[in-house]
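Note that one protein chain of the assembly has been removed; the remaining protein chains are unaltered in position.
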Amino acid sequence: MNTAKATVLENFNAPLATRDYPLPQPEPGAALVRTEMAGICGTDVHLWKGELPIALPVILGHETVGHIEQLGPGLDKDWSGQPLTIGDRVTWTSATSCGKCYYCAEKKQPTRCPNRRAYGIGYRCDEPPHFLGGYAEFHYLQPGVNVFKLPDDLPTESVIGAGCALITAIHGVERTGIQWRDTVVVQGAGPVGISALAVAKTAGAAKTIVIGGPANRLEMARRFGADHTFDIAEIKTPKERIDIVRELTGGYGADAVLECVGSPPAVVEGMEMCRDGGRYLVLGHYCNAGPVSFNPHVITRKQLHVIGSWSSEPRHMKGAIEFLRSTHNQFPFRDMITHRFDLNHCNEALATTASWQCAKSVIIPRLARA
Amino acid sequence: MNTAKATVLENFNAPLATRDYPLPQPEPGAALVRTEMAGICGTDVHLWKGELPIALPVILGHETVGHIEQLGPGLDKDWSGQPLTIGDRVTWTSATSCGKCYYCAEKKQPTRCPNRRAYGIGYRCDEPPHFLGGYAEFHYLQPGVNVFKLPDDLPTESVIGAGCALITAIHGVERTGIQWRDTVVVQGAGPVGISALAVAKTAGAAKTIVIGGPANRLEMARRFGADHTFDIAEIKTPKERIDIVRELTGGYGADAVLECVGSPPAVVEGMEMCRDGGRYLVLGHYCNAGPVSFNPHVITRKQLHVIGSWSSEPRHMKGAIEFLRSTHNQFPFRDMITHRFDLNHCNEALATTASWQCAKSVIIPRLARA
Amino acid sequence: MNTAKATVLENFNAPLATRDYPLPQPEPGAALVRTEMAGICGTDVHLWKGELPIALPVILGHETVGHIEQLGPGLDKDWSGQPLTIGDRVTWTSATSCGKCYYCAEKKQPTRCPNRRAYGIGYRCDEPPHFLGGYAEFHYLQPGVNVFKLPDDLPTESVIGAGCALITAIHGVERTGIQWRDTVVVQGAGPVGISALAVAKTAGAAKTIVIGGPANRLEMARRFGADHTFDIAEIKTPKERIDIVRELTGGYGADAVLECVGSPPAVVEGMEMCRDGGRYLVLGHYCNAGPVSFNPHVITRKQLHVIGSWSSEPRHMKGAIEFLRSTHNQFPFRDMITHRFDLNHCNEALATTASWQCAKSVIIPRLARA
Partner (left out) sequence: MNTAKATVLENFNAPLATRDYPLPQPEPGAALVRTEMAGICGTDVHLWKGELPIALPVILGHETVGHIEQLGPGLDKDWSGQPLTIGDRVTWTSATSCGKCYYCAEKKQPTRCPNRRAYGIGYRCDEPPHFLGGYAEFHYLQPGVNVFKLPDDLPTESVIGAGCALITAIHGVERTGIQWRDTVVVQGAGPVGISALAVAKTAGAAKTIVIGGPANRLEMARRFGADHTFDIAEIKTPKERIDIVRELTGGYGADAVLECVGSPPAVVEGMEMCRDGGRYLVLGHYCNAGPVSFNPHVITRKQLHVIGSWSSEPRHMKGAIEFLRSTHNQFPFRDMITHRFDLNHCNEALATTASWQCAKSVIIPRLARA
């Protein structure tokens, strides 16, 4: 077992290539993990298209579960203090904050730590330790990584089905500050929107309204407990959608609106869906999708709180794991996974995600073909 | 004393006219006040130009101090519980919230009460009680008005020099939540900007940076204690101004940026002046100044809190009065008044404000000519 | 219909007497309501025993539902703006804040308004309008009362089963600020404790632990979804109970502990159940139950937030009504009512509550005997 396979993004917009790299020996504090499942996130599609400035070649994949193959000296506990041993099933945060910089230590904004680099995004794979992305047989965990042992009663499919969307949503809803019995609108029914719905419902929301599409995603939103869902393919204009929200909120607008779309015009539309003094979360704009014509008067006049939230902290991952375990009946995140591929079919997997055909595609390196 | 004079906006963009109206007898809870001084707010210029949809004719003026001429039955105490008698020098909030509606009682956003109408803006003067604006010999205070007796050691010029800008700023800074030793940027050096500077400095700000113009306003900002002032006529591009703020903040941006300009591009520029995780107050957009090209990605990426604030509550007026009295040496609001006019020269007064020649113009109905 | 019956507390610790009083005609803004059901609160027992300083005679009862019999001029809408007509089933807040005082208007603490007097507690009944308490055939609603029309699909028994305990708990939990996925301990399994459990669970709590008794109340706590319940009759020492909480919380203590007991030693015990940096709500000490030996060092060392909360605001009542309607399957508040009495058996009703035999006793003036 000297080398292992990885699927590599070598050129934007071109097929991923299969490569073999030598397996690293874990240094102190590090670990080698055998990949069980890697999620494909919408961001991977943006990366593949070259819409974010990254240095190639890269092994994509920042949502991963695996089993510990080797443990470096000193790595004997997970982030929560649980003992770690060979064979344990684990997940981890894709990025690690330094804990010492201006943003980490002084301003308590660790997700904005300039020293963060994300697995599956920010590391070239043509240098050791090579295996720093999910689309591969193995994943190397560097010293300092935030690793989480998974409880036995939490299926891997729940963890990957939730993916980075859930932890992103947990952080965003935390910053938004849902109040008890708030009426909440979620713009977008993709993984982030569905996650934000689940988190908002358990953070105090009473009435929930999801506006998005297509139909199968809205069906999933209803399974997750959305009280009202509206398909943007049917309710086609912002004005109509704003009117519907007002109608469902006594004419005032929602207490909180959570943007999980990533489309700039959705922000303009969503602010109008807030009641005066309401809260508006801009969560979906992880990527730069360009400008929109916007009138700042609305923020003053409606006395809004507009909140941004970037990525997540390890404590959100810990919360997510406990949440997934204890609410699996209410929120079937595992059913978000609709398509499974082995390592040789990563291109098909990416294409499926890119086409919005699925809720979620995953890579299973050892997938047994039926 | 059966009639009194008022200066009336009868047609947009046309000279104000002098009219005589019968003086009302105060009904229960009401009062008649003899105007001592009425401030001219930048909003009055917008109203005169017809930029806000109001029903004419109107007596302009929503920043007023006067002496009680008659008290209606039952009005024996001011908002703070102090006894009221004939002759007392008073001011009042221009608008009164109902205290019972969805916004007042349920959502605690009384400044967004739909039942508010503002003196000097929202009342026709061709109907009794006619005198519901400041540019007149008398002002009628309707039942329920929030009236404040002024302490003897607080000059009228301080109150009107501060005007509605100060209470607006107090509310805005309260919502923003300045932290102890924050670095604060104020965009704009007009009355609202100067007020926001004074409030921010006493709410915990350490380093303060004012960006605006013209030179005489920046000079006033320095008298109010601004650590750094920059003239937009000299530092001409947003990029240069953003760079200056970053340079003064260790490369990160300010903890809080307070927009007191009302120009949409200032909002785009100001968000970039915030550090990640910082706070951005949109305070200057009381009027609709139209849209701007804006990229919502900045809110997510920088993890911003963007806050709107509309008008003010009576408790802010009470705070303002105590603040003006106890800090007059530090913050010379009275010196904001640079031009004085009698009732016959209201058009000149408005023109002076419109030309930005002054810090503040006021109407003094009984002004003694030198 | 010139007079009606009321049950009157004339002397502390003595049987209530039945009296007839003339029915008042509603003045403007007032209403006369025919009592359908009046709840008996634990506070009523304290009042009956003379443990609170009130002026007798008094008609007890501050949790009431009835049907509008007469409407005074001008009272045409309920607190939420819904139209009111004769026959409507309504409830109301027992006390009304003035909206104008230092606490109402300046400090936003309306429950501490010094002008509040509570129906069923603070009004003598030997003066008109007499009917200002629940244990009577009719209830007079004074001008300014906060009245709420009840939705048809919300049974009266749910409203009275929840009683003032629920609105008190809503206010208390709001002030405490439960965070998403907090572990929450509720001290006490009486009406306030059960209500606090329900509110905490829907405000974000994950694991919930109820410590109280007797067994039937803990059974009710489990029906309301408590994850763990402990009977103080079985786990007899504070140390044991603190140890149990620590064991269930990884050794640290709970994120939030809600005191709903009213016993001073419970406060000392409860603070030790908090994790460091946790939140402790003192909600049960509506009455003065005397002092306890307490070491303030614990607040510094554990870096606690200790929060008091008094009574509730009308918006909490509105929230309660919507909450009861939409969560009746999850939280069977109607089943809290275990004993029903007619007006002639108010003494038995009080005695039942005093003996803690029941979850909740109620008065139904027209109760049909089986």
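Order of writing sets the labels: A, B and C. Residues in every chain begin at 1.
FYI, a contact is a pair of C-beta atoms (placed from the backbone, for glycine too) under 8 Å apart; a residue touches a chain by one contact, two chains touch by 3 or more.
Keep in mind it's a predicted model, so treat the numbers as computed, not measured.
With respect to the full assembly, the chain omitted from this view is in touch with A, B, C.
Between the chain not shown and the residues C:T18, C:T111 or C:N216, the one that touches is C:T111.
Of B:A203, B:M317 or B:M336, it is B:A203 that touches the chain left out of the display. Among A:K108, A:R223, A:K236 or A:R366, only A:K108 touches the chain left out of the display. Residue in contact with the omitted chain (choice from C:A30, C:V65 or C:V267): C:V267.
Touch with the chain that is not drawn comes from one residue among C:V282, C:A320 or C:I337, which is C:V282. In the full complex, subunit B makes contact with the omitted chain through residues 170, 173-174, 179-181, 199, 202-204, 206, 319, 322-323, 326.
Annotation for subunit A: contacts to the undisplayed chain at residues 79-81, 99-102, 105-106, 108, 314-315, 318. Residues of subunit C in touch with the missing chain: 102-103, 107-109, 111-112, 175, 250, 252, 259, 264, 267, 275-277, 282-310.
Rule of thumb we're sticking to: only the chains that are shown with their structure count from here on.
Viewed as a network of touching protein chains, the structure reduces to a complete graph with every chain in contact with every other.
Interface subunit A/subunit B: over half of the residue numbers present appear on both copies, so the contact uses mostly the same residues. In this assembly, the C-alpha centroid of subunit A lies 44 Å from the C-alpha centroid of subunit B. Annotation for subunit A: no residues touch two or more other chains.
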